[in-house]
Structures are given as C-alpha cells and as structure tokens.
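Before any comments, here is the structure.
In this view, the complex is presented without one of its protein chains, the others remaining in place.
Chain naming follows the written order as A and B, and within any one chain the residues start at number 1.
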Amino acid sequence: MKRHLLSAADLTRDDAELVLTTAAELRSLADRPIKKLPALRGRTVVNLFFEDSTRTRISFEAAAKRLSADVINFAAKGSSLSKGESLKDTALTLEAMGADAVVIRHSASGAPHRLAHSGWVRSSVVNAGDGTHEHPTQALLDAFTLWRHLGESKPSGLEGRRVAIVGDVLHSRVARSNALLLQTLGVDVTLVGPPTLLPVGVESWGVDTSYDLDAVLPKVDAVMMLRVQRERMQGGFFPTPREYSRRYGLDGRRMATLQDHTIVMHPGPMVRGMEITADVADSDRSVIVEQVTNGVAVRMAVLYLLLGGSENPE
Amino acid sequence: MPAAPSAQMGRTVLDARDIARALTRISHEILERNKGAGDLVLLGIPRRGVPLAHRIAARISSVEEYDVPVGSLDITMYRDDLRMKPARTLMHTEIPGDGIDGKVVVLVDDVLYSGRTIRAALDALNDVGRPRAVQLAVLVDRGHRELPIRADFVGKNLPTSVAERVSVRLSELDDDGDADSVSIVVPAPEDNGGTA
C-alpha cells in the first residue's frame, strides 16, 4: 500500500484484495464482547471535515477507536474557499499536534491530494470524499459488500461480475472511485445515466456506458443507485425530477426485471422517491444498511494497513 | 516463510513419523492433565499452529469419541513488534461457537522461541473471553526465552543457536505435499533469520 489513500487508483489489485480480506477478519471481530484491538495504540487519527458528513465521520471515528487510536474530530466550519489558506493553516496545526493520519473530507476536488503532497503535513492522508473527485473508502466498502453478498470465498471471485452504477455520475465521487476500484478487481462496470450526467470522456474510463436503464438491469449482479442532489434538479441536467425518476429511478417494476441474486446498493443518503422508491430500498435485495456496517470494518482495515506497521522498516 | 530449497538444505531433526508420534503423545498428555476432554478448546496460532491444533483434536476425538472444539487465534495486532515492519497481513481468527468462557484453552503453536508470540496470544485471548485455564502445546521448544513463559506440552526440546532457524513444514500448508518435517537451517548472511 502507498502511504496515502487519495484515490481508488492508488490501490493495486493486491492492495485492494488485502484491504478486503483484512476487513473480513476485522468484521468478524465485531461480534466479540470486546471490540477494541490494540493495533493503533498511541497513534492519533484526525478527522478533518470541511464538509458536514456525520455518517462518514462516525464511521471513521468508530474504526479508529476500535483500533485503540486517539481520535480528534476537527470540523472546519464554513467554506474554505472563502479564506484561501485555511486548509494549509489547519494542516500546520494538525502537524503540530502530531497527527499520524488525517482523514479529510473537503468540498474541493484534490484537497486531500494537496494535503498529502504540499509538504504541510507528514501524516498519512485518507480521502473521505473530495468534491466531485473520489471517495475511495466508500468504494472499498461497496466492493466488500458485493464480495460478501455474491458468496465468493475470496475477493478475486468478483472477477467477471457485473455492476451497474446508475444516476449522476458526473458529480459523484462514489461513482468515480467505484469505477476505478471495481475495474481493478476485475468487475465489469456499466455507468448508466442521462447523457448530461455522464462525464465528458467517460468512454476512455474502460467502463461501459448506457442511457437505457431497462436494458442494463437484467444483466447485472448488482445495481448501485447514486443520489441525485437537490441542486442538480435545478441545474438543467434533466427536465424535471419526475422525468428523471421515470427514466432512471429504481422502482418495483424495474426491480422485478433483476436476476434473483442481484442486490441493490446505495451509498446514502437516499432521496426516496427520486432515484429509488421506498419499496425497493426496504426490499430483501437492498443491502443499504449492511453497507453502513461494513464501512467500519473497511475503514479499520485501511487505517490498520496505513498505520499499523512502520513506514521505515529497519 | 522459509523457501523450500533452503529448508531442504537444512538438517532434518523430525520427520513425518516423528511429528505424528509427538502429536499423539501431546494429545494423550492433554487428556491426562485435564482428566478428559470435557472443557477443552484448542486454539491454533496461525499459521502452523492451526493444522497442528486440528491434528491434536482429531487424535483426542478418536480416543474420547468426543469432538473437541478447535479454532484459531490471530495475534498479529497484539505483537510487540508491530511497529517495526510494514503492516502485516492479518490471519484468521475463529473462536468455536460456545466461546472460551470457563473453558480450558490449549494454545497450539509450532515453535516456542522467545515467548513473545505466546505473550501476544494471552493478550488476544483476554479480549475474547475468560477461560478457566490456559495451557500451551508446542511441537518444538528451541529455547532462548525472553519472557517468563513455558510450554505445558512439548513435542521435542531442540537445543539451537540463535543464528539458526527452525523450519517446520506441514502437509496442510506447504506445497511439497506429504512432507511433514522439522529442520534446522543456518541462514545465509543476508537472510535476517526467522522468529518462528
């Protein structure tokens, strides 16, 4: 593993499989009476959140604490874009506090990259979602959930499986990281959405693309529905929310066209009635709640693999 | 993990039959010491302690007509040298269904050396539950203890020098099939030695 986790592209196939198998071991520990492990005793993990995301922060916090790390939550209020240097100033503060890892969520694409490569801090940097760029630990937990659900003994069993990622790919960091990671794991990915919400040049990502959800659904082993953010609804990317739902929403009728084993995923938070109907979200196929549980194990695995050993072995 | 060629170049001190006899003896000693198999749980320490625990369990059940619970206990995160190398791959931990509370846990490992692995295993066990007693079975005790730890059941006491490495090969894990063996290897200078 590299020293930082900034992009799903930082992970080789071996790295990704190691994270997943490590997460599998750690997840089984969740059933023990004492959930804490001593691996990161004396290490400090800072959750640096420039953007509100209680669920992601809590997930990282639980992961770090279960590994016995000291956790500092640092919520930087307001937009950093209004005061240019605040990311740097904050970074220097964290460096002075002796952070071993900084878990950063930021509205600007590339902010974790800047943090890792500007010489401001020496700690490992974990991207917990940056702008419309990436969210690699979400992709890892999605891959983990897929692996567990598709009943393979090893992560390599995901080879050749088919996953559709549906919706606002253009603005989705989850879609980017998943497209990269799932391909690394040998999964066939199809991005589905209206042409206005698929990025320019997506043809060269190595994935399939489709504008036709109905044609894709019967072929896949998993459907990952992306959230449609409210501001996009006014952005002219599609005529009306109603038309969007009709063409790209997952409802009971469409769910009926899935193969029996196919699962439905969503990174949350859902806009019920928009990209997914309540009956689908609450159905047996939905693994949305489990994705949250798996998030802790996967983030433990990432923190352990980044911080558990030494950077400079003798 | 020892590479096959260097292991073959080593001096074999136990062959497959020696190992089988040692495990049979250990199995009987465990039963004698604990007056039957009633409360026993065998936990192998990955990697090679795990197949050894299964072999001992099989011998016990053939004597007692009772399936003694077997599991594995990974000690990676409890190692005192965790920070001295890049993050190590976790091994599998599997605690038998009924847990270990009030049971007699027999930890099983292949080689007892500094004692640090067993220290880590005791810490790990502490986070899993509260056994009535913990005992230790090892295939080989090579000496050079660095902590006040001793084995309850020893397959063979094997005097070694610190420079030597003890290589244990078991058919369940090592490619060359049925060749169970324990050998002593003097590593080449650039080999930084084994801690097995």
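Note that a residue touches a chain if its C-beta (ideal position, glycine included) is under 8 Å from a C-beta of that chain, and two chains touch if they have at least 3 such contacts.
The definition used in the following text is that contacts and distances are computed from a predicted model.
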{"item": "Hidden subunit of the complex - UniProt protein name among \"ATPase component of ABC-type sugar transport system\", \"Sarcosine oxidase subunit alpha\", \"Dihydroorotase\" or \"Ectoine/hydroxyectoine ABC transporter permease subunit EhuD\"", "value": "\"Dihydroorotase\""}
{"item": "For the chain not depicted, the shown chains it touches", "value": "A"}
{"item": "Contact partner of the left-out chain, one of A:Met1, A:Leu48, A:Ala108 or A:Val121", "value": "A:Ala108"}
{"item": "Option from A:Glu17, A:Glu61 or A:Glu134 whose C-beta touches the chain left out", "value": "A:Glu134"}
{"item": "Residue among A:Arg27, A:Arg173, A:His266 or A:Arg285 touching the omitted chain", "value": "A:Arg173"}
{"item": "Interface with the unshown chain - residue positions in chain A", "value": "80-81, 84-85, 87-88, 106-111, 113-114, 117-118, 130-134, 170, 173, 176, 199-205"}
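The rule we apply is simple: only the chains that are shown with their structure count from here on.
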{"item": "Centroid distance [mean C-alpha coordinates] between chain B and chain A, Å", "value": "39"}
{"item": "Contact footprint of chain A on chain B as seen in their complex", "value": "74, 76-78, 82-95, 123, 127-129"}
{"item": "Of all residues in chain A, those that touch chain B in their complex", "value": "1, 18, 21-22, 25-26, 28-29, 32-34, 36-39, 67, 304-311, 313-314"}
